[in-house]
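Every protein chain but one is kept in place in this view of the complex.
After this line comes chain A, so read on.
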Amino acid sequence: MKALAIAAVDLRRTLRDRTNLVFVFVFPLLLVFVLGTAVGGVAVPRVGVAVAESGPLADRLVAALAAQGAGISVRRHSVGELAPAVAHGELDAGVLVPAGYDAAIRAGHAVTVEFVARPGTVGTRVGSVVRAVVGHEAGRLRAGLFVAAERGVPLDDGLRGVDGVAASLPRLSVSARTVGTDLDTGGRFDTTASTQLLLFLFVTALTASVALVETRRLGVLRRMLATPTSTAAILTGEGLGRLTVTVLQGGFMMVATALLFDVRWGDPFAAGALMLAFASVAGAAGLLMGSLARTPQLASAIGILLGLGLAALGGTMMPLEFFTPFMRTVAHVVSPHAWAVDGFTALGRGGGFGDIAVDLAVLLAVAVVLTAVACRRLRRELPGGTSRSALTRGAGRS
C-alpha cells in the first residue's frame, strides 16, 4: 500500500507541472496531426515541367509527361521558379525543357532535358518515369529523323510517316502488375499515431527520470527509509510511479487518436497489451536512468539523446522495411522501439495476440532486465545496501 502512496506522489508531481502536461499530452497529438497531414497516406509525387521556349515538339513532350499514367501529378511551372520550388520542397522533382529544343532537334543536334529531384526514393521513382517518357519521345523523333534523312523530306513529314507506321505495325508491349500483400494499412494517421506513441512514451519516461534523480540527490529516498517502509516498497512505488505516467500517456494517445483522427489500432486488447509492454520498457529505462544519472541536467540531456536516437533507429521515423538488412538487425538489437513497431504493424494488418507474441515477450524481458538492474543500483545507494528492510540495518546511519 505504501508503494501505491509513493507512486501517487510521483504521479501528482508530474501532472502538477503545466509544461509537463503540454509535453505529455498536447505535443504528441499535435505532432500526430501535423505529421499525418504532412507525410501520411499515399502521397502523389508532384513534378513541375518548365519549357524555356515553346514549340510543337516541346509541347508534345510536356503533354506526354502529363499523360504518363504512372500516378505522378505533372504541372506546368515557370522556368525561373522550377529549381527553387524543388529546393523548397513544393515540388518533388522538376523537368526543364531547354530553350531551342525544337530548333536543335530539327537541325539534328542532340538535346538534353534537365531533371532535378529531391534526394530520396520519390526522386528515383519520378526519374525513372521521366526517363521512360522522354525515351519514348526520343524514339519517335529518332525514327522521324531517320526517315527524313533517308527519304530527303522535312522532319514533320518523316514523323507523319512514322506515326502512320507505328499505328499499323504490331508492336511489342509491356504489361505490368503488382503482387504481394500490401503493407500499407491505408489510414493517413495510422502509422504516424503508433510511431509517435512509441517516441513520446520513451522520451517522457526518460525525462521524467529527472524527478528520481532529484529525489536521490535531496536524500528523500534515505529519509523515506527512516519511516517504517521497506526498500522493496520504495522501489516498487518509484517504479510504479514511472509506469503510471507512461501508461496514462499511452492510453490517452491511443484513445484520443482513435477518436480525433480515426486511427485504427487493431485488436484493442492486443494493442493495449503491446502499449503496456512498451510502457514497461520505457518506465524501466526511466528508472534505470534515474538511478544512474548524477545530475538532473545530465538525465534530461541523455534522455533526449536516447529518446530520439533509439526512436530513429527503431523505425519510428522511417519504416523498418526501408532499412538495409544490417541496419534492421542493429535496430532490433539496440532499440525496443523496433519490436513495438513490428507489433503495431502486425496489429494494423489485422493480426491478434498470436502475431505479436514474440514482440511482447521480448519487450517484457527487456523491461524485467532493466528494472532488475535499476533496483540493484538504487538498493546499493541506500544505507545497508542489501535487499533487507533498511530499518533492521540501521537507517539512521546516513
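By our rule, a contact is a pair of C-beta atoms (placed from the backbone, for glycine too) under 8 Å apart; a residue touches a chain by one contact, two chains touch by 3 or more; residues count from 1.
The criterion applied here is as follows: contacts and distances are computed from a predicted model.
Taken from the listed names "PadR family transcriptional regulator", "2-hydroxyacyl-CoA dehydratase", "ABC transporter permease" or "histidine kinase", the protein name that UniProt assigns to the chain not shown is "ABC transporter permease". Here one chain is not drawn; of A:78, A:112 or A:227, the residue touching it is A:112. Of the options A:8, A:31 or A:292, the residue whose C-beta touches the omitted chain is A:31. The hidden chain makes contact, of the residues A:11, A:83 or A:99, with A:83. In the full complex, chain A contacts the hidden chain through residues 17, 19-20, 22-23, 27, 31, 34-35, 37-39, 43, 61, 70, 83-84, 86-90, 104-105, 108-125, 127-132, 134-147, 150-151, 158, 161-162, 164-166, 169-184, 295, 297-298, 300-302, 304-305, 308-309, 312-313, 317-318, 321-324, 327.
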